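For this depiction, one protein chain was excluded, whereas all remaining protein chains were kept in their positions.
For clarity, chains are labelled A and B in written order, and residue numbers in each chain start from 1.
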Amino acid sequence: MLWYIGRRLLQLIPVFFGATFLIYFMVFSLPGDPIAALFGDRPPAPGVIEAIREQYNLDEPFIVQYFLYIGGILTGDFGTTYSGRPVWDLLVQAFPITFRLAMLALAFEAIAGILVGLIAGLRKGRLFDASALVVSLLLISVPTFVLGFVLQYFLAVEFSLFRTTAGPGAPIQDLVLPALVLASVSFAYIVRLTRASVADNIGADFVRTATAKGLPRRRVVTVHVLRNSLIPVVTFLGVDVGNLMVGAIVTEGIFNINGVGGTVYQAVIRGEGPTVVSFVAVMVIVYMLANLLVDLLYALLDPRIRYAK
Amino acid sequence: MSQEYTLSSTATADTSASAPLLQIRNLEVGFKTQRGFVPAVRGVDLTLHAGKTLAIVGESGSGKSTTAQAIINLLPGAGQVTGGQILFEGKDLTKLSSSAMQNVRGREIGYVPQDPMSNLNPVWNIGFQVEEAIKANGVAQGRAARTRTIEVLKEAGLRDAEDRLKQYPHQFSGGMRQRVLIGIGLSSRPKLLIADEPTSALDVTVQRTILDHLETLTRDFGTSVLFITHDLGLAVERAEQLVVMYKGRVVEAGPSAEILANPMHPYTQKLVAAAPSLASRRIQSARRPETTDHLDISSVGAADDRLIARADARESGTHQDLIRVSNVSKVYNIRKGGFKTDQLKAVDDVSFAIPKGTTMALVGESGSGKSTVAKLVLQLESVTSGSITFDDRDVAGLRGKELLNFRRRVQPVFQDPYGSLDPMYSVGNTIAEPLVAHGVGDRPSRQARVRELLDQVALPASTVNRYPNELSGGQRQRIAIARALALKPDVIVLDEAVSALDVLVQGQILNLITDLQAELGLTYLFITHDLAVVRLVADSVCVMQKGRIVESASTDDVFDNPRQAYTQKLLEAIPGAHFQFGR
Partner (left out) sequence: MPSNTVPSAGHYVADLDETPVAAVDQVDETQKARSTWSDAWDSMRKRPMFWISAVLILVIVAVAAFPGLFSHTDPARGCLLPNSNGAPEAGHIFGFTRQGCDVFARVVYGAQASLTVGLLATAIVTVVGLVIGALAGYYGGLLDSIVSRIGDIFFAIPTVLGAIVLMSVLPVREPWTVALVLAVFAWPQVARITRGAVLSARNADYVTASVALGVSRFRILVRHVVPNAITPVIVVATTSLGTFIVAEATLSFLGIGLPPSIMSWGNDIGQARVSVATAPMVLFYPAAALSLTVLSFLMLGDVVRDALDPKARARR
């Protein structure tokens, strides 16, 4: 197990450098003046340009720029925003909010998704299964931002069940509706994945043997079918952290939540390139770490991985 | 040995007075499929008395496993019992509620499944999986359950059970897993044990040890056993009573020894005739060019009366070694944890030669290196040391055109008839592929050749447009043989070519390759784990163990006078080896 964790960490290093390099490369070595591109049609105040040139060491050769930038990230200096505030300060403020939102969404999609998927998989071909499939298809095909608008309009504006936008500090009750919106697409994917996986495992030889042992059906389903079916679901959760990040940008934007996503949303809308780049780089790093965590969870669930050398 | 069976058959008469433990009456089972309702078991009757052993014998699709699964309602989702009764100690199991059935499973009727690789849950440790059976059946709880778990595993023959409780199935060998499954099946001392092909996936020597052990346990506990098997030899050796099933029906039932000596139903007669045993003789080609009678199964096996002096003809011919394997070794580097690599010597200093026009069998259990030798001879892998010559030329350095030329003359037939044909390729394209690859002929001439080949392997010409998924295992294997023949090769390497087939089909294929050999003067390297089959086709035998050849002699010598202890053990392990099957 230790060997497995070690190897995973080791594999993360080149990916970390590669991914940050990729982002950096895309922004700063495309043809044309990166500063102009970053700011779009709205030229910033002269002082800002100087600050940016200095922050990204644009006068140095490209590769030096990159390593100075990486050095900054590794020492906690994530650059400054458009208005000159250190990204780190904003991050400290925004991250807990987004974390809360993401956890709420994750909890919802995992618990509800696995439950619905399990029941659908056990009753394959029956009414519940068919409805679950239709609902999941619909949820995947309605983009998050559309669902956000619709729910915001009906549940918050028309029926006042929720607040239209989150209050200052984003208390948990204000995050329920955004979390539901954020979780919707992933919920649908988890339902489909769990269903397929349960339907597969229910016919497995070891499940038949477990029944032949004289175990009650409930135990056969929870101990033998469910645990094995969770393995692909856990793998999906890793990818899903990425979906949640993109979803957070949209959802926090719609519900006016000042988390990481909301900050990126505002920056994108206002065309504040440097802020977008700094924050997305941070998100990519978080995404990699989240995937590391998921890999470990995966190893906990599947001993074949744990003992593989 | 045969005396034992006379004894047991007389014993049946005494117990027939008592009430039977299990009585199946007119059982009907079917499956709902997209193409409608398909019956799988049609009016099966059988009776098993307490303390006795009964075997259901049949080929794939005979309904034998479905019958067994119906007893404790383990049928897959689409299957259901549509008629008849399953009386267990007088109560009808088909009428039980699911919770009542749950109390019968494990507690009163134990179950040992077929494939040890897929029947243990890979994500739970062994101790957990045994213990939950013990707890669920109320044998013991808490700390006592753990103690009982160790006991059960020790009974099943796992000596270091305490240390292995926390290990996972993937850390166990196939034989070990099957012991665990037997332990689970017997853990609550059931009155009846259903053993569904319990050792089919294992090597013969392992199979024998495990079956011996199972026999001891069930005798000590007084457990009745219902064996499900495709192996007639195994059934006769392990069971007092036999039920032969064919296409969902019972065609013959009675005392094993009697059925063996005196099969009455034509199907049973075919089965008995085709069952390879040590008493079999080499198949001699009885092919008459104008008929396809040679594919009739009756010509398989002991046909002593039809011995044609082909062996003499072979012996009189000049022995030219077509393939010579000299001191060949093959070492694989296996990556271990970290940066260490382990060396695995798969083939260790192997030498043999195959005279032209003869068959040499390479026999060994899994991991003996026999399939690696096949790959080396076929030039699919390169030797680490030593040399392989074909037609007096070293094949190691062959490149480009020379290699292509070699491939043209040495063709393979592989084990798995489901895996060795591309599912996306029609039969016609499959057989024509070597012709295309070697640029032989034009389109019409290739098509003609394909038809000719199909005829040679006794398949109708209409098969050209079919796809492998529509054909049976035996038919696929005939196509693989046709493909190998396409280029008129000198040598065919048959790597476990009949191992996955039912016994009648196996007999048919063995006949076919023998006939082809006589007709085309082919040389065979016949690789198998099944010694009984070897006697039917091989002129000489090499026995492999752990990468080395331990014995090498003519077929009759190896069978009648084995010199190595390992060869003797292999021969002993063949189920029903010493029965004289009634023909």
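What we mean here is this: a contact is a pair of C-beta atoms (placed from the backbone, for glycine too) under 8 Å apart; a residue touches a chain by one contact, two chains touch by 3 or more.
From a predicted model like this one, the values you see are computed outputs, not experimental measurements.
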| item | value |
| --- | --- |
| Contacting the left-out chain in the complete assembly, out of B:Arg189, B:His438, B:Arg548 or B:Lys569 | B:His438 |
| Residue touching the undisplayed chain, where the options are B:Tyr111, B:Phe172 or B:Tyr267 | B:Tyr267 |
| Chain not shown: contacting residue from B:Trp124, B:Tyr246, B:Phe352 or B:Phe526 | B:Tyr246 |
| Touch criterion as defined above, residue of B:Asn465, B:Ser554 or B:Gln568 at the omitted chain | B:Asn465 |
| Interface residues of subunit B (partner: the chain not displayed) | 12-13, 16, 33-35, 241, 246-247, 249-255, 258-259, 262-267, 269-270, 295, 297, 378-380, 403-404, 407-408, 410-412, 414-416, 419-426, 433-434, 437-438, 459-460, 462-463, 465-467, 469-472, 474-475, 480, 483-484, 493, 504-505, 508 |
| Hidden partner interface residues of subunit A, rising order | 11, 14-16, 18-19, 22-23, 26-27, 30, 32, 34, 37-38, 40, 137-138, 140-146, 149-150, 153, 157, 200, 242-243, 245-246, 249-250, 253, 264-265, 268-269, 271, 273, 276-277, 280, 283-284, 287-288, 291 |
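By definition in this document, only the chains that are shown with their structure count from here on.
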| item | value |
| --- | --- |
| Approximate Å spacing (C-alpha centroids) for the pair subunit A, subunit B | 51 |
| Subunit B-touching residues of subunit A, taken from the complex the two chains share | 3, 202-217, 219, 223-224, 227-228, 231, 301-304, 307, 309 |
| Complex contacts: residues of subunit B adjacent to subunit A | 72, 74, 76-77, 98-99, 102-107, 110-111, 113, 115, 118-125, 132-133, 136-137, 168, 170-171, 181, 184-185, 188, 336-338 |
